[in-house]
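Every protein chain but one is kept in place in this view of the complex.
Entry: chain A
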Amino acid sequence: MEEARGAAVVIVGGGVTGLSAGWHLAQEGVDVLVIEKGMVGWEASGRNGGGCSHHHSPLFLEEQRLWPMMDELLGYPTEFQPKRIRLAFSDAQMTLYARAMRNAERQGFRTDVLDRDDICELVPLAGDNAVGGYFYHFGGHANPHRTLQGYAWAIEDHGGRIWQRCAVQGFETSGGRVTGVRTDRGIVGCDHVVIAAGPATGALSAMLGQEVPMAAARAEMIVTEPLPLMPYGGVDGNGLYGRQTLRGNLAYGGGPHEWLQAEGEAAPPKPSTPLMGAIGRRVAELFPKAAHARIIRSWAGVIENTPDGRPVIDRLATVENATVATLSSVGFGLSPASGRAIRDLVVDGACGFADISSFRLERFADLEPNWRDLQGWKARAAEEMEAA
């Protein structure tokens, strides 16, 4: 067994955010250790739709800049494919989906509005049931599993270390600094700690005196058998997110999430449910010519959200050398940029390439203590089960 000594930067959490941060740091020669309680990318990071089109985020420009280079930068295939098409099946959807066009235009990206003829040409699996759509000349999609493993291997290629199946129990502090991370394998000394532990980020940050407010929920996806490749795999809409993979499978999710009660030590269970049928129907509406395609798997993931659903990437105010990061359920696509932002906070104390002031924890200073109840983010059915 590896001896627990220490690292310049210890990153708690081997999800996409922690791994990207680890990669940005390691490639500069920083001595990085990523500690993951399970396996890298095993949780929500490896179970999402793979979209890379976050035009609302201050990290958007960096996301768009980095993705086309990620295969080369990491040295491993991410399956990134540029551009995205979004189809609308009602006037209401058409109106709501226009926001992306406005947001992107403001930042210098083009969008084409599609009519039915355009859709027929661009989306061979589509039918004549769409009222319209958008062709976003930005964004795209990648393969989460492969990208996550690419980050992990790239960290190791640059001399960083990853400990899997090692749980973090707490922190050692002295003189207003985190001096070590307490783990299953003993105390690991550090100059800086990054907490990027998904749903566990709240509890871990609370141990350092400043809790990141968050709640965890379960959400589901389905995947079909492979179909002939469409010219653009990044086609979604109709209340779905997802893509056609490079293998040809349709991988889509959407619909109601289930709020979970506060989690304990163990990873929360992630069962899928008959929601598969409702997702399947919407995929068949999105692609009438694929209605015969068979669903071969469904699965669920557990993701955390902050009260406003926006990321937290910030230095804790309670200690000098701790950075917290949660991307609040939208982390995969932004990961090339979020990892760089974390690197900047750790090394330089501030993000040098984007204004991420909207990611600061300070915004929750006036948050109602019972915010979770007020927003209805309650594990209702579970409470009823316990009462029964």
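Criterion: contacts are C-beta pairs under 8 Å (C-beta built on N, C-alpha and C of every residue); 3 or more make two chains touch, one makes a residue touch a chain; residues count from 1.
Just so it is clear, contacts and distances are computed from a predicted model.
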item: Undisplayed chain, where the name is taken from the UniProt record, one of "Isoquinoline 1-oxidoreductase, beta subunit", "Spore germination protein", "ABC transporter permease" or "BFD/(2Fe-2S)-binding domain-containing protein"; value: "BFD/(2Fe-2S)-binding domain-containing protein"
item: Among A:160, A:198, A:280 or A:336, the residue in touch with the chain that has been omitted; value: A:280
item: Listed residues A:202, A:307 or A:339, member touching the removed chain; value: A:307
item: Selected residue (touches chain absent from view) among A:7, A:260 or A:322; value: A:260
item: From A:27, A:53, A:111 or A:321, residue that would touch the chain that is not displayed; value: A:53
item: Which of A:20, A:64, A:149 or A:205 contacts the chain that the document leaves out; value: A:149
item: Chain A, residues in touch with the chain not shown (by the definition above); value: 1-2, 39, 46, 53-58, 75-77, 79, 92-93, 95-97, 99-100, 103, 106, 145-146, 149, 153, 156-157, 162-165, 217-219, 224-225, 236, 239-241, 246-247, 253-260, 268-274, 276-278, 280-284, 290-300, 302, 305, 307-310, 328-330, 355, 358, 363-368, 370-371, 373-382, 384-385
